[in-house]
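Heads up, the thing below is written out as structure tokens.
Only one protein chain is missing; all other protein chains are in place.
First chain written, first letter: the chains are A, B and C, and each begins at residue 1.
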């Protein structure tokens, strides 16, 4: 690899490709694959998010990928949606807060590694989401999770929001573990006095239709967990995804899905035998911006 | 540490306690804490499972903990329940299968690290679970997930089954991401032609009652994921758990909850400021049997 | 796996063997292999140590393995020898010291994770090792590293010391990176005013003779680093080791030797094609005592 001051992100990644081994090689192959699946008209692109991707600064990148039509389906933890709403409602993610966890608790500051949230932002969140839940139930009190999230997206007016942008663009958001989040908690508290049922298996029907209607599916997996499994497993009915990229720091030996090699998905027909699979070991807040910037530069270059 | 051939598990762990540092010290402290929370009449013990704990050989250990009244609440991925049923229906988990993932797929063998499953066992699973789903809907077609799982537990007759034993003992099982599993897939396929709605937020009511009714709560966390979050977050209404033990190979730096230090939960009031928290870094299929064998020997010794 | 209170360490490990997968299976296979190589008269057993194995509480276990003739060659970082001497000279390893690293520094306390050392112990160490260095140079001022370490072993009188026991038993200790340790630092300071040369490549001659004279070699590797490489690479001249066990938390993807799978050693003829190789992912202060206690119980049982 040879470096030149002022080189573009893609030029750097192409140097990594010349080396072609270890992490550098993986990142190069992931970037190229990302560009190809985004560009391919026939490929439906899933993006799955676990871990603090929105608090970790990827909100705008994800929102832009949706806005530009590069991501067709989003699968996420409830937490990332909660944090998207937190920002949509005027809250923020903070850094450099002093104090140990006990002191933070007393100050009303929640910690995610070196990211901090404030309870006053959650108070605003609770109030605003309750208003939204009220509006939703005025029209309908039996929805699947995807419909519920689309309605929320239409009812907020932050152009930078993932939920809002996805609703505007018609990109479905699936969050099978939604209930296990601050948004889920508010939903449950709301249902103590209001009628609103989310059918746990209700999304599967439209998701399977979507998979059947897709000539090819590629999935980009940031972190593991339920979103990774859902992204892969929802493709089992058609023999598996055609391409997958995963970015993770988890490891494989103890058998958890989060750290599992993508190849394992082939044995379950969650990835096709001929599928293209690239794993990059690393922190998604470094690797994903690199990969996306590189892929987008590559798309412009190849026009 | 000094070793003697033929020493009991507890004697070994007590040698680790004499050293008291690194993993050895963590394991000793976790064992002692586990014994204390199991023994304490006032403490409700949650066990949360993510990763292949049942396929990984912990089924009987977990079942026995429930049977003996040592675990009061189980929170798990849908996958561990699917694999519990697979064994209840006569299937098994296999090892030493030759072939790469593409070859395994053609042989109908699904791989989880070095654990293998056979499609014929899943065929039996599908048939038997469908019969059970039919029986459940005869009585009721609107349940929360916990009720659904209890009913399944009553409808199978394997004494070694976690689901069955939990149903017999009145131990609730929560699986907030149930839908994202083979069991969830069968459920969805069943609902294509039958009426059966699982309310995604339906469990929260009884789980919060249970938390409010518990003078103290301790949670033992194997793996991370949704079950870890649910086990901690469900205690937020009462200021957090009083004790927690986690066993994981995930790491903390990228901010994912699975690898997060338990101390972080204090900032969110998911663990009380004065709570006792022990993390052991390691493979749960080694660490958990050690810890449970040690804690149970310690209980007998202290009688 | 089925647990019984009061079960011996071996009984627990045999339960892990019945499961046979993930960490449990690895630990069982490692225990059996350890027993076999220890028992086999024709196999020379190397033990390589990187990381804080002596500060981490394994000193007595390692010393006993040497005393009982179960380990034939020790390869270690200089740090583990420094800490063996620290204890031989009356010092200790401490736990539960309060303060951040800056405060510890001002108190003269050095930290290794949750292990603490005191500068007063190092002061004693410096004084005593200087006396020993003086005695060594009275007889000889040109040695290889192994000879130097044997001489130190003979000049201390702590029966619990690894260096002392190895010297008594004629077990060679190799420490190719010795100079990079407190012991190395003292050696260098001593040579400012005294004549004492350690030949960096001087050990290779006798180590290669030892390897050539061994019908079979097995190596047990705790941690990675230079000791791991040296233990494997010294066998390259005879086509590689016949068996190897490694215990590590390092991972393989970035290509560092410490996390490399043992299989990779086959490509370099550092492990024979037919060699038996087992890696256990975990903290050596948990895994190694388990494995040794299990192997020794198995030896007694099979008598």
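What we mean here is this: contacts are C-beta pairs under 8 Å (C-beta built on N, C-alpha and C of every residue); 3 or more make two chains touch, one makes a residue touch a chain.
The model shown is predicted, which means the values in this text are computed figures rather than measured ones.
Peer 1: So that we can see where the missing chain sits, which residues of chain A does it touch?
Peer 2: Counting only chain A, the missing chain is touched by 1-10, 12, 15-16, 18-25, 27, 52, 55-58, 60-61, 64, 93, 95, 113-115, 249, 280-287, 289-290, 292-293, 296-297, 299-300.
Peer 1: Touching residues of chain C against the unshown chain: what are they?
Peer 2: Residues in contact with the chain left out: 50-52, 55-56, 77, 79, 100-102, 104-105, 109-115, 145, 176-180, 184-185, 187-188, 191-192, 197-201, 203-205, 223-226, 229-230, 233, 236, 249-260, 263-269, 273, 283-285.
Peer 1: Give me the chain B residues in contact with the hidden chain, please.
Peer 2: Contacting residues on chain B, toward the hidden partner: 21-23, 251, 253-255, 281.
Methods note: only the chains that are shown with their structure count from here on.
Peer 1: Since chain B and chain C are copies that touch, just let me know if over half of their interface numbering is common to both, same, or not, different.
Peer 2: Same; most numbers are used by both chain B and chain C.
Peer 1: Hey, how far is the Cα centre of chain A from the one of chain C, in Å?
Peer 2: Centres of chain A and chain C (C-alpha means) sit 45 Å apart.
Peer 1: Could you give the separation in Å between the centres of chain B and chain C, each centre being the mean of its C-alpha atoms?
Peer 2: About 37 Å, centre to centre.
Peer 1: Two or more other chains touching the same residue: where does that happen in chain B?
Peer 2: Answer for chain B, listing residues that touch two or more other chains: 52, 55-56, 113-115, 249, 283-285.
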